[in-house]
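All protein chains but one are shown in place.
As written, the chains take the letters A and B, and residue 1 is the first residue of each chain.
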Amino acid sequence: MKKLLLGTAALAVTASVAFAGSHSVVRMGTEGAYPPYNFINDAGQVDGFERELGDELCKRAELTCEWVTNEWDSIIPNLVSGNYDTIIAGMSITAERDEVIDFTQNYTQPDPSAYLVMAGNEGVALEGAVIAAQTNTIQASFVAEMGATLLEFASPDETIAAVRNGEADAVLADKSFLTPIADEGGDLVMLEREELIGGGVGMGLRESDGELKEKFNAAIQSMKDDGSLNTLIAKWEIGAAF
Amino acid sequence: MCTDPSQLDQFSWLACYLTTPKHMALYWSVGTVLSLLAITAPAALLFGFGGATSARSRITPLRWFGKGYIAIVRGVPDIAFFLFFVIALDQGFEWIRHQVKCPDWPDPIRQGNDFIVCAAAKMPLGTAPQWVHETYGFFLAVLTFAIVFGAFAANVLYGAMRSVPHAQLETAAAYGMTPRQTFWRILVPQMWVYALPGLGNLWMVLIKATPLLFLLGVEDIVYWARELGGAKTARFTDYPHADWRMWYFFGLLVFYLLFTRVSEVVLDRLMKRLTHGQATVGGEAQRKAA
């Protein structure tokens, strides 16, 4: 047992030497188009729940962090290719993704997906309806499977616009993304029905980057323990607390 | 004055809105697009020149390479290239640097899905500030554009080289010039007038390909127009508005129409200049008119 411990200790030392070299700055990759998780504010900076969370995690893990934005479609290929070191972009932990990259423990509770429809159209039968979703999201796959007519758009904005202009009966997306839109009190309302599709959201890392993963896991755990994570979740209305 | 935009009247609201740092990023990105064009054009011409010369080389493998480059790149939609080329180029560079800088690195570069080179081989280095990363991304985009449009330029130049009257080359040979001398002193100076219409078109095409820049990870005008135009709720901005992408894209449309129009006029003038004194129909017409 002692020998084994010594072995891991030695491994940890060499790993952290290599680590210090490659990670003097940790580059945090995000999308910047998914409020309240992450968005570009009026000042042109990355802002949102994940910005505050990420900065706090880096402080606790004693890392220097830097924010980078990347298109959603190529966000994982660019991570494994080494263009940045983490993905912190409202990415749900799924089995498919977990095969290719590693996730930290989740920092949000599983966020249900919700439907947004035009006011007055709440009675629509969803199974036979036209439902808009963003291309290549878990919601898109879900709609394809439930048998409704799926209409795919490149960006979240376009899915909302599609409901407004009557191209689609409803849009399916993360509830925390739809809530501020429904709250505006305009023409769009949220349905009672919710779908539990994704797991919680976690940070994505390269599978070979175990050291960094442990640091962030520890930092997330400490934020869960002292309640500061719940404060952030409440502030940005991300969903249920831990 | 812009501290509380919700209290402003329409005009000053708009004035404040259009000068947010985020809008400044949009205006700045116009500069990015223009400088990208300014660097890509000569780079693509260089690739094209290389491609055309190797396509008419007497060394067989080199000729195949040149012809293959022209045929393959021209046969594929540019968008298909853009979607994977940047990552491929980046990994290629890092792989080469890894071989040079860390020859006795024990771990494999490909670990499952991960592509891991030693820290010294990273492009740019992990310690580099953000602007270095952005510049590097910019140059990868330039290189990708140059490779794609270099193939088109190569095709134009290849045709132009064949359009130079053969008698000119024969005369050069008769004067005792070596093939190399003939190429540089006779063929190259004369081919431009034949190449210019094709190259001019290529320039217009290049301009119109820049909306795809955001695929290459460069935050260009389309990226910012989409970002700024999308509907904004009051929670996340001081300037909430509905879906305004229409207006931003209209701005882009005007920008491109103006830009292509100006280019057309300039190219016309340039063509007139170049035809001057040339032994072609156009040159002859100019001589008679004068």
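The rule we apply is simple: a contact is a pair of C-beta atoms (placed from the backbone, for glycine too) under 8 Å apart; a residue touches a chain by one contact, two chains touch by 3 or more.
Basically, contacts and distances are computed from a predicted model.
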Legend entry - "Histidine transport system permease protein HisM", "Cytochrome c553", "Acyl carrier protein" or "Xanthine dehydrogenase" - which is the UniProt name of the missing chain: "Histidine transport system permease protein HisM"
Legend entry - Residue of A:80, A:170 or A:203 in touch with the missing chain, whole complex considered: A:80
Legend entry - Of A:55, A:167 or A:211, the one touching the omitted chain in the full complex: A:167
Legend entry - Footprint left on subunit A by the chain that the document does not show: 73-74, 76-77, 80, 96-97, 100-101, 132, 135-136, 141, 144-145, 149-154, 158, 162, 165-167
Inset, instruction - Go through subunit B and note every residue touching the omitted chain. - result: 71-72, 74-81, 83-84, 87-88, 113, 152, 155-156, 159, 197-198, 201-202, 204-205, 208-212, 222, 245-246, 249-250, 252-253, 256-257, 260-261
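What we mean here is this: only the chains that are shown with their structure count from here on.
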Inset, instruction - State, to the nearest whole Å, the distance from the C-alpha centre of subunit A to the C-alpha centre of subunit B. - result: 34
Legend entry - subunit A partner contacts - residues on subunit B that touch it in the complex: 20-22, 24-25, 83, 87, 90-91, 94, 111-117, 119, 122, 126-127, 130, 133, 214-215, 217, 219, 226-227, 230-231, 233-239, 243, 245
Inset, instruction - Please name which positions on subunit A make contact with subunit B in the complex. - result: 18, 21-25, 27, 32-33, 35-36, 39-44, 47-48, 66, 68-71, 74, 77-78, 80-83, 100-101, 155, 157, 160-161, 164, 180-181, 183-184, 206-208
